[in-house]
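These notes are about the structure you will find just below.
Every protein chain but one is kept in place in this view of the complex.
Let's turn to chain A:
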Amino acid sequence: MRITFQHTYAATREKVWELLQDQDTLVRTLPGCKRLHSVGDGLYETELGLDVGPIKGLFAGHVQLCEQEAPARYRLKLSGRGKPGELSADSWVILEDKDGKTVVTCDADAQVTGLLASVGQRVTGSVARMLLGRFFKNVETELRRSAS
């Protein structure tokens, strides 16, 4: 399933890039993130507690940031396994400069199994968009905090 999401920040690409690559920021901004532990090379072990519609439960897995081309784009991979099933996503996050602001586009290909697929697939797309929305909003909050 392909999911795309876009958000515009009133900040430079460099500033947004810095936040998106920062581990502490990620812990605070990833929705339901309970733990994020670096195991090197941009790979993190993580636990996400999600509760959106049928997608409910603790997901243990990995987040990987790689193929970075600062400050233009990087690849974000996510894989998690919880009681409702497994989810995996492979996405490109692209940062573009637009009149001093930064447009961030996330283009993801997501797959789900188990209960997530048979019960949740109908809403997985909208839930994924909602979660991405929260993440980008949380990043905006971080951005404001660092500016103040």
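General remarks:
Basically, a contact is a pair of C-beta atoms (placed from the backbone, for glycine too) under 8 Å apart; a residue touches a chain by one contact, two chains touch by 3 or more; residues count from 1.
The working rule: contacts and distances are computed from a predicted model.
Not every chain of the complex appears here, and the one that does not is recorded in UniProt as "Molybdopterin-dependent oxidoreductase", selected from "MMPL family transporter", "ATP-binding protein", "Molybdopterin-dependent oxidoreductase" or "Glycine betaine/L-proline transport system permease protein ProW". When the omitted chain is restored, the residue from A:K34, A:K83 or A:R144 that touches it is A:K83.
Residue A:S118 is the one among A:Q6, A:S38, A:S118 or A:S146 that touches the chain missing from this view. Residues of chain A in touch with the missing chain: 1, 83, 85-86, 111-115, 117-119, 121-122.
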